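The complex is shown incomplete by one protein chain, all other protein chains being positioned as in the whole.
Right after this comes chain A.
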Amino acid sequence: MDMNEHVGSGAEPDQTNDDLQRESDAQLRGVIDEYMATFEPEPEDTAGVRERILQLVRDDLYRGPSTRLQTEHGHPFSISTAAVRSIVRRAVDSVDGIRARSVDVEPAGEPEGSAATVSLTLAMRAGISFAPTAEAIRGAVSAAVLSELGIPAVRIDINAEDVYVD
């Protein structure tokens, strides 16, 4: 159930309280409407709250987990797991009709971290042909991981879990 969908859908009639509800709604409609209007947020009310929320979330994100990888010369480095996922998501989103959902990047290779395996789920637009699109996704992800992390993606598993209509 999405509150987007049911907010404003109207109160469901209750057989047992029907009369009382109709009577109270009619009698109190004016004052309830006035009360609701009084407590209607203005855009400036939400702006400050929004910024405080996002600042707290950014602070929390900085404390998030890291993924340990290695350069081609064997030098280890760590990078925020959220940042690694973001690189992959951007590559997936760049493919027409594809929206990345879940992304998992695990260190692989020998020594570990010299390569990566990628697992991702996605939603695809209705009418898209999966096989050629999957190859386009693999190409985009592989290129992004190599150029931005400096390591090859030796395996890219793709699971199309949903279809959407524009």
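Simple rule for what comes next: contacts are C-beta pairs under 8 Å (C-beta built on N, C-alpha and C of every residue); 3 or more make two chains touch, one makes a residue touch a chain; residues count from 1.
By our rule, contacts and distances are computed from a predicted model.
Candidate names were "RNA polymerase sigma-70 factor, ECF subfamily", "Transketolase", "ABC-2 family transporter protein" or "ABC-2 type transport system ATP-binding protein", and the UniProt protein name of the unshown chain is "RNA polymerase sigma-70 factor, ECF subfamily". Touching the chain that is not shown, out of A:Leu69, A:Val103 or A:Ile151: A:Val103 (per the contact rule at the top). The chain not displayed touches chain A at residues 1-12, 14, 16-17, 20-21, 23-24, 27-28, 30-32, 34-36, 38-41, 45-46, 48-50, 52-54, 56-58, 60-61, 64, 80-82, 85-86, 89, 99-103, 121, 123, 162, 164.
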